[in-house]
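Note that one protein chain is taken out, while the other chains of the complex remain in position.
Chain naming follows the written order as A, B and C, and within any one chain the residues start at number 1.
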Amino acid sequence: MDMRSNVDLVDRRPALVDPHEDFQAITKRVAAPIEWKTPIGWWLFFIPSVLLAASYGGSVAYLVWEGTGIWGINNPVFWGWAIVNFVFWVGIGHAGTLISAVLFLFRQKWRTSINRFSEAMTLFAVACALSFPTIHVGRIWLLYWVAPVPNSMLAWPNFRSPLLWDVFAVSIYGSVSLLFWYVGLIPDLATMRDRVTSKLGKFAYGIFALGWRGSTRHWRHYEVAYMLLAGLATPLVLSVHSVVSFDFAVSQLPGWHTTIFPPYFVAGAIFSGFGMVLTLMLIARVIFKMENIVTMHHIDNMAKVVLLTGSIVGYAYAMEFFVAWYSGSQYELFAFINRATGPYAGAYWTMVTCNVVIPQILWFQKMRHNIVLLFIISIFVNIGMWFERYVIVITLTRDFLPSSWGYYSPTFWDVSCFLGSFGLFFTLFCLFVRFLPMIAMAEVKTVVPEADPHPEEAATGGAH
Amino acid sequence: MSHTFPRWTNKIPTIVALAVPVIGVGVVFGMLYWFSPYFTDVGYMPTQPVPYSHKLHAGKLGIDCRYCHNTVEKAAYAAVPPAETCMNCHAYVKKNSEKLALVRQSYETGESIPWIKVHQLPDYSYFAHDVHVTAGVGCETCHGRIDQMEKVALHSPLSMGWCLRCHHNPEPNLRPISEITTMGWEDSPEAAEYDWASDPHRIRNNLQPPQNCSGCHR
Amino acid sequence: MTTENETLNKPDIPSRRTFLSAMGATVASLNTAACIRKPYEKILPFGQRPEDRVPGRPEYYATAASVGASVVGLRVRSNDGRPTFIGSNKQHPTSKGGTPAWAQATVLELYDPDRSRTALMDGASVDPAGAAGAIRAMGKAIRDAAGRGLAILTDETPSPTLFRLMKTLKEQFPEAQQFRHDEMGEANGQAGAAMAGIPNASFSLNETPAVIAIFDADPMGTEGDTCAFDHAFASGRDPDAPRKNRLYVVEPYVSLTGSNADHRKAVKPSEVPAVLAALASELNSHGYELPKLAGADAASDKFVKALAKDMAKNQGVSMVMVGERQPPQVHALAHMVNAALGAYTKLGAWTQSDAPEFQTADELVAGMKAGTFKYVVSLSGNPAHSIPGFADAAEKAQVLHLGSYLDETARIAKLHVPKSHYLEAWGDLVGRDGSVAIQQPLIAPLHESKSAIEVLATILGSKESGYEQVRDTHRSHVASGDFEKSWQVWLHDGVVQSHPVQRVEPAIQAAQIEGYPKAGSSDLEAAFIRDLTVLDGRFANSPWLQELPDPVTKLSWDNALLLSPDTAEKLGLKNEDMATVTLNGASLDLPVWIQPGTADDVAVLPLGYGREGVGQYASSGFDVSGLRPVDGTWSASGVQIKKTPGSYRLACQQLESDQYGRPIVREASQTDFTADENFVAKFEVMKPEHIDSLLWEEPVLPWAKGEQHQWAVSIDLNKCSGCSACVVACQAENNIPWVGKSEVLKGREMHWMKIDRYFKDNNGQFEVKYQPMGCAQCETAPCENVCPVGASAHSPEGLNDMAYNRCIGTRYCANNCPYKVRRFNFFHYTVRNDGEYGMGITMQRNPDVTVRYRGVMEKCTYCVQRIQRAKIYQKVNGGGDTKVKDGAIVTACEEACGTGAMVFGNMADPESRVAKMKNNPRNYAVLAEINIRPRTTYLAKLTNPNPELAEG
Partner (left out) sequence: MSNKTFGVLAEFDTPASVFEACEKVRDAKFSRWDSHTPFPVHGLEFAMGMGRSRLPIFVFACGISGASGAMLLQWWTSAVDYPMIIAAKPFFSWQAFIPVTFEAMVLFSAVSAVLGMLFLNRLPRWHHPLLTSERFKSASDHKFFISIEASDPQFDPEKTPEFLHSLGATYVELVED
C-alpha cells in the first residue's frame, strides 16, 4: 500500500503537510532558518524594528519625566491612544492561544503548522499590550499599589475595579501563554540542542531543553500537561477579552455601558488576531520557504475564520444600534448616532469598511487563495480593528452633559508610542524566527503518515 | 563525546524549588518592615540648637506639658513655645548660662530658634492635637516617655497603619482626661481597670474616630 | 481677635518671619506629596508670640475693597500672618454678604510678583527713605508755592479720609486743583443726575422692584453695587417672595444682567435712548408727566408698550436703570421716569456724598498742555493709558505716580511710588448708602509701598501714618469719649455704625432735556464694554481672572470681537477668524467670536486686555482701547470690519451651548409653577421606582444607620446670576492651580467648580441658563467603583472622599464621572505656578488643603477641610454634643455667593436649610435616572415672563 498517497491516512483529509516530507526533512526544513547564515530580508525587518523599539523607550522616558500631559488626552477624553493601543494589542494576542488551545481541544490537526508561530505572536502582542496600561498611569512609580501585598499603610487595592481585574487577567494571560508556548517548545529545543554544533548553542538550547530525552515516560506526563494547559487556556482566552471589555462595559457611560461587549470583544479579538497571524505568516512563509508545511490548506482555513469573525463583529455593530434604540435611553441613542454622524464619523466608517465590508471578499475561494490579496486584506483588518477601539474610546467626547463635551486629537507622542510598540513587537518577532523553531516540529511529525505505529490497520480502515 | 553540563547541575532544580518560596516571602515581609517608618523613622533623635532637656524639665522638675505646649488643647498644633515662655523662669534661673544664649537672643531680637522637627507628618495628612486630647488620648500614648528623654526622639512610626489601628479600636489607648499629661500612666495599676465608657468625668463618650480618607487627608 | 490690629500698624509686626516658617511647610509639601523621603524641616516659633495668636489657627479680619464707587465688605482669612482667602462680610449693607469675582482675586493680586517693589526716581530705583524724602520735598515745594500748579488726580475710590484730606488741601491751597477719572466710574451717571437736579448724590437700592427695566446697563456684572443688585433681584425670584420681580433688558450686547432677563431686546447702542424715550412717551399716555421727545413713538413697539403697561400697573415699585455707556441726557430722562413712577421713594434712598468737587480728565489734559500744572500727583490708576493725551502732555509737568505696576504712567513719571494693596494699608470706604467700612491691613507692606492717604498726607505735611489719618477722620463721629471702644467694634464688624448719613429727597424737575441723543445711524456700530472678569483691565494681571471664563461667552485668557450670527455671516466671518476693525483712523486685528443675542450690526469690543508692559498675564488678548474715541465715549458709529487672513485660537471653556433636549436645567414660568407645583417630575427620564430596583441589597449605606451628619448642597437656579465669584473663591480656598491658555485649549482647566451655561432660543428671544456644577458627592458614586487602588471612597457622612496621595492616576474615575467634574494634573501645574508666581502663590495657598502632585486626580469635596475644622471644634468645645449646628460650616462657594443660591448643610437634620430646600417641590437631581444619587441637587429655575410678550 502506498504510504505516500495524497490522503492523510490518519483522518482521511487532504494531507496537512506536503506528503513528500518525512521526519528528517521536516526537521531540516524547520531548523534551516536557524542554521542559515542570516538572510538579508531578516536584517531589513530587524534593524528598523529595533530603531522603532528604541524610540518607544525614548518616548516613555520623556513621558515619565514630563507627565501624561504630553499626550492628547484631556477632559472629557481621559483615555486616549494608550488605552486604544492596549486593547488593540490584547486583541491581537488572542489568536495565538486560540489556535493552539481551542483547535487543539477540537483535534484540529491543521493547527500544528501554525500554532508555535501564533503563540509567539500572542506573547509579543501581550507584552506590548501590558506596556500601555503601565505607562498611562499618572504616577507610574506607585503602580505597585495595585498589588495586594501587606504594607504599612494598611491599604489594599479595590477589587471591585475592572482595572484591577484587568491587571490580573492580562498579566495571568501573559504568564499562562508563556508557559503554554514554552512547554510546547521543550522537545524542539532538544532537537536544536542535538543539531547545533557551536558550544554556545549547545549550552543555550541545552539549558532550556531541560535535558529532554524524548522518553516515553516523559511524553506520557507531558501530553497530559499540555492537554490541561490547553484546557485552561481556552476559558482564559475567552475571559481575558471579556474582562478587557468590562473596562468599558462596567462604567455607565453612553456607548460603553453595554452587555454585548464581552462576546463582541472576544469575536473582535479573534478577528484581529487572525488578521495579524495572516500578515506575519504570509511574510515568514515566503522568506523562510515554508510553503510545504504551511500549505494553502492552512491559509484557506485562516481566511475562513477571518470571514466568520469579521461577520460576527459586523453583526455586533448593527446590534449596538438596535440595543441603543431599543433601550429607549436618549443618551445611548445619541452616542451611537453621534459615532456614525458626529465629528469622528470618519473613524467609524473606516472601522466598518475595514472590518465588515472588505472581509466579505473572502466568500470566494479564488480570493482566499490569492496570497497578495489575502495579505492586503489582513492589513485592512489590523487597521480596522485599531479604529474599532479608537471609536469606542472617542465616545468619551460626548457623554451626558453637553457642557462637558470636548474634542480629542493625538499628539506627536501618542503616535511615537503607538509606532514604538510595533517596533517592540517586530523586534521580538525577528529574534523569535531567527533563533527558535517557528514550527512545532514534534507536533508536525505526529501528523505525518509514517507517524502512525499501525499503518496496516489504518490502510485497512481500522478505527482509532 | 563529553557532557555539556556537569553532573552537579542536576541539583539546581531542587535548590531553586526550595529557595524561591523563601525568598518571595522574605522580600514581601522584608519590605513591610525595612521600608516602613517602624524601621526608617522610629528613634529619630536630632541634636537641637538649644540643648533643652525634657528629662529635666518634664521629668525631674515635673513641669506639666501644657505649660509650654499650651495650645495643645485648643489647636491642631501643640505649638513649640516662644522664647518668652523660657524666659519666664530663665530670666531668674541660670540667667547667664551659655546654653541659653540662643534663647535670650531670640527673646530680644525676635529671631526664631530653628528647632528641628522630630514628629513630622507628610503634608497631605492632617493631625489635630486638640480633638485627640479631649478624646482622652494621652501624650505618652504617641510621644512615649518624654519625661525620660534627654533629647527628644521619635517614639511612634506615625505611619498610616499605626494611626488606623487605634482608629479602628481606640479603647486601649484612652485614659481619664485628668491623666492626659501623666507620664507612665499606661503601666500604672489604675490603667488596668480603667473603663473609659463609664468614666463620669469624660466630656464625651461617643467616640467615632474617622476611618475614611478625609478624616486625615484633605 | 481684634486686639492684634494695633500691632499691625507698628513697624515691628511679625509678618515676613512668619512667612518664612509657613514657606518651609508649603514648599516641602511639593516633595512630600510624592511620598519621596521626608525632607528635613524646621520649627520656627515666635520670639514673643503675639497675644491670641495660635500657630496654625486661622484668624479673620473685617475689611473692605472697592472698584469705582462700589464698596464690598469683606472678612479676610489670615493663616499665620498670610492673607489666604477673601470671605464676605454678611453685615455689610452694600455688599449684603456677597463678593464679586474680582474681590476674590485680590488675595492673589497682593502677592503678584509683577507689582512694582521699589520707588523710581527718573526711572532709577531709590530706597524707601529716598522716596519718602522725595515726596516730602515735592510736598514742601508745593506748599511753598501755595499749591499753585498742583493737580491731584484720583479715581472714584470713595474714601472719607481721602476726601477729608483733599478738602483740607483745597482749603489750605485754593489754587491746587483736583481731578477725577475712573474707567470703572460713573461720570455719565453723575452728570445725568446733576442734569436732573440731584448733583453729587448716589442712589442705593434697598428692595427689589416689581418691574426692572435696564437700558444698556450691567448692574449684575460691571456697574454699581453688583452684590446689592443681585441680592435684591434674587429676593424677588422666589415663588413665595412678597414681591416677585420681572426683568426687562434693552442692550446691544449680552451683559450678565441681560443673560438673566425675563425679556430682552437687543438694539444698537445708539438706539437705546430712543427706546427709553419711547417708554417715556408710552408712560405719558398712561398719564405720567413725562416728556414726549421728538420721534420717540417711532421706536415704540410691542415690547415697549407691554413694558409701559407693566410699569404703570406696578406704580411705585418699578424702575428703569441706565448704564454708564449711555450719555448723561439718557440718565437724566431715566431719573425723570423713576421720579414719575415714584421708584425713588419706595425702593431705595439717595445719599448725599461728601466727596469734594472734582474736574474731569480732559480738563486736566488741557491744563497740562497749557502748562498750568507743574506737579501732577496721580494717586491711582494708569492715566497715561486710560486718559487720551495725558502721556504727551506729561512732559510739561513733574508726575508723581502712585501705582501698583510699572505701567505706562510709571514710565513717564518723575517719581513712581509703589502703591500699597488694600490688605497692606489703612483706609476707609463709604458706600452708596453712606455706610462706612474701615480697611484694616492684614499684613505689613510686602514692598516699599505707600497708600494714597499716606502720600497725600505727606504732601500736606500732615501725620504720615495712614492709621492716624483714618482714625482722625472718624474720631469726630463718636460723641462720647470712648473712641477706642467703638473703634474696636468698627474693626470687628467692618462697618462704622455711628457714621452720619445725609439723605436727600431728589427734586427732579421734569424739564426738556437739552441735546437728547437722536436715533442711531444705520451703519455698523462699535460698543466698548467692561470685561466681566478683568473689568477695565485693572485685574488683567490676575491669572485667576484670566482663566476664569467669561460667564456669557466662556472665553478665557482673551477678549474677542463679539458679533451676532447674522452680522458675522454678512461679513463672511466665523469663530476664530481674524478681522481688522477700523474706527476713526485707528485699526486693530483681533479674532472674531460669534455671540448669539448680540444686536445686529454691532461690534462688541471688550476692554482691559492686551496690556503691554504691565505683567506676565496682562498682555494676553487684544487692547481695543486704541480704537476708542478720544472723548472716551463707550460707543461709536462708522466702524469698518473686514476679514483678514489667518485665524486665532480662542480658549473657550464650554464648546456646547445647547442642552439637546436633556433635562439638565429645568425651568418653568411662575404661572406654570403655580399651576403645577411638581413640574420638575415631568422632566424625569425614568420613574423613581424603576431607578431604585437594584441588583444588590445595600447593607453598608451608613446614612441609613442614623449618622448625625449627612452633608449635602442645594443650589437654587433662580438665585444664580452666573457671576462666577464662587469659581474663584473655590480656586483660592482649595489651592487650585491655573493652567494657562495652551492647556485650556486642550480642555484641561482645573476649576473644581464650573458654571455651565446653556443658550436657549425661546421663540425668537435669546435666553441664557446658568448651572453651577461641581462634584455632587453621588451616594452610589461611579468614580469610586472603578478606582483600582481605592483612592476615592465614601465617608460615612456621604462625602466622596478623594485621597490625593493614594491616587496613581489611571483617570478611570474621571471617565466614569457623569458630570465630568473631576480634574487631573496632566502636568505638574503646581510647580508651573510656582515657576511663574514664585513665592507669591505659595504664600497664598491654604495650608489646610493638600497641594496636589502631578499625575493625581482632584475634585471638590464640599471644602472638607472646613467641615473637619468645624467638627473638631464642636467635638472639643461642644461639651459632649458633637452635632455641628446648621450654618457653622460655610463652603467657599457658598461664602462668595451673595444671593444664597448655594446652600451647604446637614441633610440628616430636618431643621437645616438644605434639608428644607430638598423638600422644596422644585428640587431635582441632574441625571437622577442613572441612579447615582447626587448629594448636590438643584431647585428648578422659574422665569417670570410678561404674559403679553410670552407668546413670541
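Here is the rule we go by: a contact is a pair of C-beta atoms (placed from the backbone, for glycine too) under 8 Å apart; a residue touches a chain by one contact, two chains touch by 3 or more.
These numbers were taken from a predicted model, which means no experiment stands behind them.
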Missing-chain contact, candidates A:T27, A:S100, A:S152 or A:T395, resolves to A:T27
Residue of A:A32, A:A61 or A:A451 touching the missing chain in the full complex: A:A451
Only one of C:P93, C:G258 or C:G790 touches the unshown chain, namely C:G790
Please identify, in ascending order, the residues of chain C that touch the omitted chain? 696-702, 779-782, 784-785, 790, 793-796, 933
Since one chain isn't shown, list which residues of chain B touch it in the complete complex. 1-10, 12-13, 164, 211-212
Residues of chain A in contact with the chain that isn't shown? 22-24, 27, 148, 154-160, 164-165, 168-169, 172, 175-176, 179-180, 183, 187, 190-191, 193-195, 206-207, 210-225, 228-229, 232-233, 235-236, 239, 243, 246, 441-443, 445-446, 450-455
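The rule is simple: only the chains that are shown with their structure count from here on.
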Could you compare the number of C-beta pairs in contact for A-B with that for B-C and name the larger? B-C
Just the number, please: Cα centre separation of chain A and chain C in whole Å. 59
How many Å are there between the centre of chain A and the centre of chain B, using C-alpha atoms for each centre? 54
Within chain A, the set of residues that touch 2 or more other chains is 155
Can you list every residue of chain C that touches 2 or more other chains, as numbers and ranges? 35, 793, 806
Touching residues on chain C, where the partner in the complex is chain A: 34-35, 654-662, 664, 685, 743, 746-749, 754, 756-758, 771, 773, 782, 784-790, 793, 806-812, 814-816, 818-820, 822-828, 853-857, 926-927, 930, 932
Interface with chain B, chain A side, in the complex: residues 149-155, 202-203, 206, 211
In their shared complex, at which residues does chain B touch chain C? 41, 71, 73-77, 79-84, 106-117, 120, 122-126, 128, 130-131, 134-135, 203-206, 210, 212-215, 217-218
